[in-house]
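Left out: one protein chain. Kept in place: all the others.
Note that the chains are named A and B in the order they appear, and that numbering of residues resets to 1 at the start of each chain.
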Amino acid sequence: MKENYLIAVLTDFGMKDGFVGTMKGVIYGINPLARIVDISHEISPQNLLEASFILKSSVDYFPVNTVFLVVVDPGVGSSRRNIILKTPSFLYVSPDNGVLSRIYREEKEIDIIEITNSAYFLRELSNTFYGRDLFAPVSAHLSLGVDPYLMGNKIHDPVIIPEILPVCHKNKACGDVIYIDRFGNLITSFSKEFFQINDISYEDIRIQIKDKKISNLSRSYSDNPAGSLLAIIGSSNYLEIAVNQGNAGEMLQWKQGDKVYCEWGRSET
Amino acid sequence: MKENYLIAVLTDFGMKDGFVGTMKGVIYGINPLARIVDISHEISPQNLLEASFILKSSVDYFPVNTVFLVVVDPGVGSSRRNIILKTPSFLYVSPDNGVLSRIYREEKEIDIIEITNSAYFLRELSNTFYGRDLFAPVSAHLSLGVDPYLMGNKIHDPVIIPEILPVCHKNKACGDVIYIDRFGNLITSFSKEFFQINDISYEDIRIQIKDKKISNLSRSYSDNPAGSLLAIIGSSNYLEIAVNQGNAGEMLQWKQGDKVYCEWGRSET
Partner (left out) sequence: MKENYLIAVLTDFGMKDGFVGTMKGVIYGINPLARIVDISHEISPQNLLEASFILKSSVDYFPVNTVFLVVVDPGVGSSRRNIILKTPSFLYVSPDNGVLSRIYREEKEIDIIEITNSAYFLRELSNTFYGRDLFAPVSAHLSLGVDPYLMGNKIHDPVIIPEILPVCHKNKACGDVIYIDRFGNLITSFSKEFFQINDISYEDIRIQIKDKKISNLSRSYSDNPAGSLLAIIGSSNYLEIAVNQGNAGEMLQWKQGDKVYCEWGRSET
């Protein structure tokens, strides 16, 4: 138990109500030397897709053995399970509600453990705040090097949320705006891998969103005049629609779920 | 001076202006090994009741010897006193404006010290930012184990804000919405203890808020269909009005200070 892992926390708790601070109080009570990083607490309430996207964009940048404490929990107090997901590099602690689906899909050697051993919970378990009473103490114990297999048994049927993938038809595809960031950049469901798998050259992509067309992919925001609309492979490795030094989401009133069309190769019309 | 206590910080400073970061700079300058937890900095400006509620909901989850640095300070620069409140478990550092009233009421062995020893302040004391110039350095010194009695003399007349308690009449009581959290849950002035002291069974409570009636207490949010109104003893041990997977505050346009009625036993009408 000499280890002392980092705990990275992602919730929809906001920063006002003291929920996150309370969880950290619990963690420090168990592991006084914990190092805690906030990934985000501003996930829209109960929005598993947002949480899933932000988590996946962050995890690869954390050191090995980080414990990810992910609490977006619309089903708190119900019979939904509480789980630890173990990969070769990381531990994830979360309700079993699909928020970790992206991790399941992309990792090969995973174990999932249902958390049942109440020795690792707070003495009293409320029905409305498992983040404080179960997930925080479990994460703190894991950060001390406690073996996750002591906390419950393996399961093989976690809840999975299907991935939002572009739909292809010949040399066209229809995708979605999956996230809009603080700068108004519209992140779409077209991943870097999508273009690689379909052998599509970046020089040869035509994008349409509502009545706007973009005829090439930029290398950087600032390759374009200030205020102009552009497309780029963003830092999360997804196709982004952006405005250099502006806010694409506001300018064009697009929103999560709006459709984005890509075409490549010889136009058919 | 081997101790190294946790410092938990609660303010109405917000996250934009750099006030909180500046206080932490001061703390690390005095105690380079400080561990600092943010409880909240989003208290509505100068709202002592909010600060008091969030503080009380959090403190029991922090380890012994935590120093709570609480700066909601409408009277900064006036003649209001600056105090340390010492309980058997914790130290609280704050202006003497009643924000610690809930702590006074519920703790038995307390000492209150007026902070007057400027050896523990920054050299220059502004009239507008005691958080930076006085409360942060005092907290940092306390986190190093400095004896609080070195910082000033005991006082016995702290400012107290009266508690908002339900008003009872026979088998009915009228309470208030005292806080609305991020999820729109309406936290009322009916505490778990209120029901225990009055020997009221959870199965036998009828609640009315405006024109809505709730005829029982739920065990969890998810005992109810999505979108339905419910009442529950929440994680702060107060009666909450909530909507499963929804936002009661928005749905019903209730606000802080709205009235909530409870009735139990045999109805009189």
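Observations
Everything below uses one rule, namely that contacts are C-beta pairs under 8 Å (C-beta built on N, C-alpha and C of every residue); 3 or more make two chains touch, one makes a residue touch a chain.
Since we're looking at a predicted model, the values are computed, not measured.
Contact with the chain that does not appear here is found for just one residue of B:K24, B:K56, B:K86 or B:R182, B:K24. Of the candidate positions A:M23, A:I39, A:V72 or A:V138, contact with the hidden chain is made by A:I39. Within the entire complex, the positions of subunit A that touch the omitted partner chain are 6, 8, 10, 15, 35, 37-43, 54-55, 57-58, 61-63, 66, 181-183, 219-223, 232, 234-235, 240, 245, 247.
Contact between subunit B and the unshown chain involves residues 12-22, 24-26, 28-29, 32, 45-46, 74-78, 126-129, 132-133.
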